[in-house]
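Single-structure report; data block below.
Excluded from the complex is one protein chain; the other protein chains are retained at their positions.
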Amino acid sequence: MADQDNSQNRLLTIRNLWIEGQSEDKWSPIIKGVDLDLNRGEVLGLIGESGAGKSTLGLAAMGFTRDGCRISEGTVEFDGIDLRHAEPGERRALLGKRIAYVAQSAAASFNPAHKLIDQYSEAPVVHGVMSRQQAETDATSLYGQMQLPDPGQIGFRYPHQVSGGQLQRAMTAMAMSCRPDLIIFDEPTTALDVTTQIEVLAAIRTIVKEFNTAAIYITHDLAVVAQMADRIKVLLKGEEVEEADTRIMLSSPQKDYTKSLWAVRSYARAEQGDTDKGTPVVSVRNVTAGYGATTVLDDVSFDFYQGRTVAVVGESGSGKSTAARVITGLLPPSSGEVLFDGKPLPADYRSRHRDQLRQVQMIYQMADTALNPKLRLRELIGRPAQMYLGLKGKALDERVRELLSLIELEPDQYIDRLPSELSGGQKQRIGIARALAAEPKFIICDEVTSALDQLVAEGILRLLDNLQAEFNLGYMFITHDLATVRAIADDVVVMQRGKVVEQGRKAAMFQPPHHPYTELLLSSVPEMDPDWLSNLLEARAEAG
Amino acid sequence: MSILISIFWFAVAVVGAMALGWLFRAFVVAVSPQRQAQEMRTAPLTASFGLLVILIYVLVAALAPIIAPFGESEVVGGEFLPWDSTYLLGTDNLGRDMLTRMIYGARNTVGIAFTITALAFFVGTVLGLLAAVVGGWLDQVLSRSVDVLMAIPSLIFSLLLLTIFGTSVLSLVLVIATVDATRVFRLARSVAQGIVVMDYIEAARLRGEGKWWLITREILPNAMAPLVAEFGLRFCFVFLAISGLSFLGLGIQPPTADWGGMVRDNATLITFGDLTPFLPAGAIALLTVAVNFVVDWQLHKSSGLKE
Partner (left out) sequence: MAHVWRMIAQRLALGFLTLFVVSLLIFGATELLPGDFAEAILGQSATPETIAAIRRDLGLDLPFHTRYIGWLSNVLQGDFGKSLANQQPVIELISKRLGNTLFLALYAAAMAVPLALILGILAALFRNTVFDRMSNALALTSISFPEFFVAYILILWFAQTGYFPSIVRFSPGIGFGESLYRSFLPALTLTLVVTAHMMRMTRAALINLLASPYIEMARLKGMSPMRVILRHALPNALAPIINVVALNLAYLITGVVVVEVVFVYPGLGQLMVDSVSRRDIPVVQAVALIFASAYVLLNLTADVLSTLSNPRLMHRR
């Protein structure tokens, strides 16, 4: 491992690093005594959940801390230069030239006021590596290597004129412009759809190998890091859990925390049979809908049954959330209808009965914006029970406590809290309790786990499963994540550009033959096998 | 030379003000219950000085008839008498006691400015929230009317309306409140529009909640912070505007004591190097500074900025 290599080959050494962040006028540690070594040409994967301090550590490797943070102890040494004590000018001479950075959201990290080529050539020209002319020629060849369309011209566009996946590749090219020794990749594919992610991952891997660049690859996605890294370091709350070569780490993790991270992927509920489904609780019949002149949903039909979960899968723009808006009545369809228990529902929620509103509930992706920050849990959860079921006073109080117990929160401790006094997973549980309070037959879950860490998300999925069994609920589960589908669905609907491309039982969906789009979607989900990306690219190249 | 002396006194005033702010903060922290004490402890010196000043103005305004040595428009002696032990701040251009006029001025100027702000706020906020929640034609009608009213600079529009309705206190209050309500409407509407797109509003609508619940329970509590800050800023604008109008002779009319008018009436003294006319002007500036300091603190706190 790293320690056995001779020091000639060592590029970056971090020793006993402590970083503090300021909150409410107090300094509290974010990184607690982490060591890190990186050799030339080596790729280190940094993995951990939100709040683990991955990005902070990645930036510290550049000698940089965000506003409101400071390095309180330890050393950061890059190729013999002490970055922590270097003069600002000396550090600036390294940044962009010998150490480069690729950010999570390329769309936000490119300056909207300048063309891509101007931003590409800024570092080489300012650092005196090459002239503007040379930089332009160089950009064309790098853009070509990154598989960008029309590499000679794409640089002369503004960032908003280029798609997300292409921007992410253009940003990697920009980081390469001075041929740095080290690149920090900070979750570069997290914001992308799975099918786009593949292209970016492949491009990054090729170019890092080509120039023998060392890299720190930060992500929360194990399967992704398995494709990219030579070594993996696991972080938890600012401390290192363990570190090992990728293959060893994947096959035999040592620590419990790491094992639990690995285990999440294996959660899948018992499959239900197809017997006795009865009338659908909700049916979508030949619905076409859109905003203004653009059609987002094109003649779609599907059914939901009590006690069963239908996962609606698709990438951004597929129309899956629009389908939910049609069912709730927020977006009346231009043709087609929605049935509840076999009877048509009014198209606009404003003309629906109180009881019809009660029967269809919704749980949102972002619990932060779905809960009124100024109401206490008592009122957030109690309001539907008060409105629909007429509970008051003591009965209401008891019902709220019962609901809190159902979502596994201690009533006495939580009933008078504000949403801001809860963790992300707890907020999502409150969203579930609010939906349950109406005692509905049908609940729409809109990407309810995609903003959560894996371990927390798994808890939410288990809870939803238990509640379904207890109350015989019908779920519409909107997601873009096939692992979640595998874990929770009975039936699957695959959507692409407003159309249903395939639907059926889960078991059937995951077995070939597939619709070509389902095939693409399924094959694009990274797997924990370190050879998966290479194999896939090979297979796709052969297929032509 | 006079500039240097002024700068010296300015520095003394700043240091004194901060010392007062420090004392006041220590006092409030000591006497108030846990929660407020915590809040106050983190207040910057500028803000606690501002709070102290506002408190003093309110007390003076409320107790004016008790603490003023003479009647509001009582002629007590010669014109422009210098400061002495009877007339602590001398007399004005008609021989009325300056200190008494200052004290009553606090009541009149601040009181009227507050009334106008409260009125403008009530009307502007209610209409702004309604426009954001109801949307559609109501929003269109209100917003386009406000656009037109705001296309004319506020002072010019006020002057035009005052020409027509005359310069009574009532017309002053109504005219300025109308002009300012347009600005409040804009802010309340845009703040509410930011809130209306949140998922919890959608959830409430889907639950079948009525407009009253939406506005009072879901939107208003979340719009309070910017609206309170805006109330402070609006008060400053209104206060400066009516002082300006009174200074021009078009605002609060004599013999009612008013700081803007007092500056105008006694301005001639300045050419003789007498600083008395600066007292009412300074009183206006001090209150505005104080309110601004407090608003700045609140804005900084609610924005959660840890710059």
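Each chain carries a letter (A and B) given by its place in the written order, and its residues are counted from 1.
Keep this in mind: contacts are C-beta pairs under 8 Å (C-beta built on N, C-alpha and C of every residue); 3 or more make two chains touch, one makes a residue touch a chain.
Please read these numbers as outputs of a predicted model, since none were measured by experiment.
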| item | value |
| --- | --- |
| Per the touch definition above, residue among A:R70, A:R92, A:R179 or A:R247 touching the missing chain | A:R92 |
| Absent-chain contact - pick from B:E74, B:E209 or B:D296 | B:D296 |
| Hidden partner chain, touching residue among A:H85, A:H114 or A:K209 | A:H114 |
| Among A:I31, A:A123 or A:M495, the residue in touch with the chain that has been omitted | A:A123 |
| Sole contact to the chain not displayed, among B:P82, B:G135 or B:P153 | B:P153 |
| Footprint left on chain B by the chain that the document does not show | 2-3, 6, 46, 147-149, 151-157, 159-166, 236, 240, 243-244, 247-250, 260, 263, 267, 270-271, 273, 275, 277-278, 281-282, 284-285, 288-289, 291-293, 296, 307 |
| Residues in chain A touching the chain absent from view | 59, 62, 64, 66, 91-97, 100-101, 103, 105, 108-114, 122-123, 126-127, 157-158, 160-161 |
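Rule of thumb we're sticking to: only the chains that are shown with their structure count from here on.
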| item | value |
| --- | --- |
| Inter-chain centre distance, chain A versus chain B - centres from mean C-alpha coordinates, in Å | 48 |
| In the complex with chain A, residue positions of chain B that touch it | 42, 198-200, 202-209, 217-218, 221-222, 306-307 |
| Chain A residues within the chain B interface of the complex | 22-23, 25, 67-68, 328-330, 349, 352, 354, 357, 362, 364, 366, 369-375, 383-384, 387, 434, 438 |
